[in-house]
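For this depiction, one protein chain was excluded, whereas all remaining protein chains were kept in their positions.
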Amino acid sequence: MTTRADGRADDELRPIKITRNWLDHAAGSVLIEFGKTRVLCAASASEGVPRWRKGSGLGWVTAEYAMLPAATHERSSRESVKGKIGGRTHEISRLVGRSLRAVIDYKALGENTINIDCDVLQADGGTRTAAITGAYVALADAAASLGVSKALTGSVAAISVGIIDGAPRLDLPYEEDVRAETDMNIVMTGEGKFVEVQGTAEGAAFDRSELDGLLALGEKGCADLTKLQQAALAG
Amino acid sequence: MTTRADGRADDELRPIKITRNWLDHAAGSVLIEFGKTRVLCAASASEGVPRWRKGSGLGWVTAEYAMLPAATHERSSRESVKGKIGGRTHEISRLVGRSLRAVIDYKALGENTINIDCDVLQADGGTRTAAITGAYVALADAAASLGVSKALTGSVAAISVGIIDGAPRLDLPYEEDVRAETDMNIVMTGEGKFVEVQGTAEGAAFDRSELDGLLALGEKGCADLTKLQQAALAG
Amino acid sequence: MTTRADGRADDELRPIKITRNWLDHAAGSVLIEFGKTRVLCAASASEGVPRWRKGSGLGWVTAEYAMLPAATHERSSRESVKGKIGGRTHEISRLVGRSLRAVIDYKALGENTINIDCDVLQADGGTRTAAITGAYVALADAAASLGVSKALTGSVAAISVGIIDGAPRLDLPYEEDVRAETDMNIVMTGEGKFVEVQGTAEGAAFDRSELDGLLALGEKGCADLTKLQQAALAG
Amino acid sequence: MTTRADGRADDELRPIKITRNWLDHAAGSVLIEFGKTRVLCAASASEGVPRWRKGSGLGWVTAEYAMLPAATHERSSRESVKGKIGGRTHEISRLVGRSLRAVIDYKALGENTINIDCDVLQADGGTRTAAITGAYVALADAAASLGVSKALTGSVAAISVGIIDGAPRLDLPYEEDVRAETDMNIVMTGEGKFVEVQGTAEGAAFDRSELDGLLALGEKGCADLTKLQQAALAG
Amino acid sequence: MTTRADGRADDELRPIKITRNWLDHAAGSVLIEFGKTRVLCAASASEGVPRWRKGSGLGWVTAEYAMLPAATHERSSRESVKGKIGGRTHEISRLVGRSLRAVIDYKALGENTINIDCDVLQADGGTRTAAITGAYVALADAAASLGVSKALTGSVAAISVGIIDGAPRLDLPYEEDVRAETDMNIVMTGEGKFVEVQGTAEGAAFDRSELDGLLALGEKGCADLTKLQQAALAG
Partner (left out) sequence: MTTRADGRADDELRPIKITRNWLDHAAGSVLIEFGKTRVLCAASASEGVPRWRKGSGLGWVTAEYAMLPAATHERSSRESVKGKIGGRTHEISRLVGRSLRAVIDYKALGENTINIDCDVLQADGGTRTAAITGAYVALADAAASLGVSKALTGSVAAISVGIIDGAPRLDLPYEEDVRAETDMNIVMTGEGKFVEVQGTAEGAAFDRSELDGLLALGEKGCADLTKLQQAALAG
């Protein structure tokens, strides 16, 4: 049996905190914390849709993920200053957008666009999963304030899992993440179906039974997060 | 006599809140609030200096200012996505850097660089003055943690003043800022000397007596902020 | 039971063709065809490694994926002309690089870099899986020509699977890909272990048994491709 | 009492030369010289206004400032080659535009745009103040040639002032500019009102009496320039 | 008398191979080979013309030339990754476009645009001349498939000539190209008229009689290529 530096059980989430309405202007906004990871999620609504979708009667949801320079252990340079967005940022922005679109009824949304901004204020592993989990709550608040709650067909949450020292663990902080042999991000609906499964062998390739172990752990973590989302929205 | 929407006297600051150590990784970090304006200021230290300064024995301090997309009333687009930094962002980043460098003893800093990041989480007027005022506190904490407090030769604070409906007012929120005939940002040291004076006629040009009135109001505001900075650092 | 437009069984690959040494200059080069999908994979060796790896005694392998404008049904615009790389391109380039690095012994490679270029000459679905599968063969040829075949600890192949009209299918061409409810790319070693698993619900979220069906199909497809790679390298 | 290298009194301008109609195509064009500083100012008119202003019945004036590579003592690199505009260029372009807009009656201009280009052919300090002073004359010529002279509600001129060796001086050439403890640019209307006041402590912070001294000097310099502008336009 | 490394006569082309319909999606596509130089030329048609040409009733033809990273002896870096197109690429793209437009009847084309993509898969000298020669065949196929063959008023072909060791030679491979004292690219119509003549003294300047020798050689080479184009199109 392994022991985690923060004393958690292998299938236990870090302390999760969801603060709604953290901003005054956006239609919905949430500061979500997975331990020391802190992500500010804002959902802004605007009339109209991108050009390729005009006249369809359908809405659109898109997301942008970014990290503040001082969010990381070593300050990272600003993408606006470098003049281009890195591959990792692109990849996560696309993942967040796809995950949220999985629970959108475009017709019920009408020809409106919701922009989701997920800005990492502090990073300690799991920023993309915190972003998705918090963004859903911000999106629910935005949909309610716009009177289109029915445009949400369900909820969505995400968690990271990984194999460290041979054992599967849930919700990896940075120091576990860098040591993980395999790293997987799982996005699920509140009804327990999969939206995204992204597993990567960082060190050794993994076999089917390890994969099954990680999937089971991810299902458990997403179910826990779903309850925390419901509690926050009921609060 | 004029009445302000928020009931303040014309020479009164908005409620100011300075929260130190808001982040875990940066050498110094402050969340500063001027009313609804909220700026996260982080000071990160690194060894070495830019190429043009190598071997001089002198340190360097530089700053980057940016705004989150959802900080403003209408969501603004992300500069990293646009692939270039706008003129306003450039201008304010340079102002913040110059203001802080006015109280730096480069020799005492040694060949080290301090990067100041000022990220506006929410904007309601006066973001650049909040950024400078908060950045000084973050810088003081960073200098202390690095054991080079003597590299700071004094303190620096900044405030906006403007003429609205013919009367000079201190610390303009957004709704006053857009109506101001003249708008001025004043940066001063804790000893009451000027570091920067930037006045702009937005509507009609202003005469010397109006300018004198604005300068007096700015001196008052900066003195008030200096006391709040001292209290925060003593806390 | 479903019927595929091209008459294939649900677990059958398209005709696969691997042409080695398609180019004269690169250390290894392969034109790989998955049906109408045609990807030119080239492995170029150079001395030295990126700056962050210098002096480590370890080598590096990196990949770039791109698509010619006329490769797609509708001509797509050229990323060099747009002046920036899109998120999808970034994402796939990173995937190809990670997949190949899973079978590299950096120490055996020494401080050398191998650049893998995967250029899609014609696209009909599965371009990223063809790229990975062909790139491995180009890499093996390059390693042999450089006398460092032992730097390859195994082989790697990739295939797409998806659920179309409720049934899981292997190796989706474009017309199936756009109709897929769920789309998954699986990268495996020749020994049958997973390197990457990326599943996305395009329409409805998928449950665990559907996921298991897709994984089994992917294992079958990667095993078939491994044999084709071996045959090509033996040829 | 101080002595200036070029023998001028502390409150004396350098030789100013304003050559109108230096170009054949632009609606108005001026080559302005402040000593060795030489700026080519061109005002080009076009129908229509930027998108955000369409249908308002109001015109627009905007400015771009730039420096030729060989204008400076050491050749500077070309911003078009670097692919981005530096902060200083952005800042001055914005200042020139704001300064000229202070004397524009947008309604009288109608839905037309005037682009002001200020290209520094040779730099010896004071390029931004020469740009503003010359641009006004080019703008006046352009307005006259377009038959909208009434769209100009007044004139505008600009001058630099600074404290060198403890004494305030007017119109700093490069060798004084680099030595200045405090540096201020003042933009005023022909009627003696302020449009912009930008003062920066380059070395030590400055006190109120020093600020007053600089303002007085700036008022004198702008008044002198106003007369020279009038003479040029009468010529 | 000189001897060429590949045994050709000084006025002899390398083996030329023109493969039509190499791609499935583009309206016309050709893989053209000049010895080891291999260029994929695709002609894609789309409705409409660039904005500046709308409503004119006239069509447009434009071209983009690029080189795959592994095409050259030493891998070259990807222009999309660098974020900008180099001068050489720009120059050749413009040359290819101009050359093809010389045989276009815009009116007969109607308000349609044909995009020509010339991607160099392998480079061994003469890539721009192979691109033009192959692009014409792709364009002819595209025009035929669109039913506007009459929009082509003639054919166009191109060849390189140069002076090596004092003697004029036709169709230079890379190893001759780098040694050439003078290098010239000649573009001609099928009727034997000149479309472009671009000669450059790489080493010593050349006199009129040398120029005349090169022109004669170019006329011979273009006439030979014209016959090969006709044969390919008749095939």
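Letters A, B, C, D and E mark the chains in the order given here, with residues in each chain numbered from 1 onward.
Convention: a residue touches a chain if its C-beta (ideal position, glycine included) is under 8 Å from a C-beta of that chain, and two chains touch if they have at least 3 such contacts.
Only a predicted model underlies this, so the values are computations on that prediction, with no experimental measurement involved.
For the chain that is not shown, the touched chains among those present are D, E, taking the whole complex. Taking the complete complex into account, D:Leu121 is the one of D:Leu58, D:Ala108, D:Leu121 or D:Ala223 that touches the chain left out. Touch with the chain omitted from the figure is made, among D:Ala26, D:Leu152, D:Val187 or D:Ala205, by D:Ala26.
For the options D:Arg53, D:Lys84, D:Arg101 or D:Lys220, the residue in contact with the chain missing from this view is D:Lys84. Against the chain not displayed here, chain D makes contact via residues 23-26, 29, 36, 40, 42, 44, 46, 64, 66, 68-73, 75, 78-85, 89, 115, 117, 119, 121-122, 124.
Touching the omitted chain from chain E are residues 84-88, 90-91, 93-94, 98, 102, 184, 188-189, 191-201, 204-208, 211, 215, 219.
Keep this in mind: only the chains that are shown with their structure count from here on.
Taken together, chain A and chain C share no touching chain. Apart from chain B, which is left out here, the chains connect through touching into these groups: A, C, E | D.
Least step count on the touch graph, chain B to chain C: 2.
Taking each chain's centre as the average of its CA atoms, chain B and chain D sit 27 Å apart. Look at where the CA atoms of chain C average out and do the same for chain E: the two points lie 33 Å apart. Residue positions of chain B with contacts to 2 or more other chains are 83-85. Under the stated contact rule, the graph of chain-to-chain touches is a line, running from one end chain to the other without closing. Pairs of chains meeting the touch criterion are A-B, A-C, B-D, C-E.
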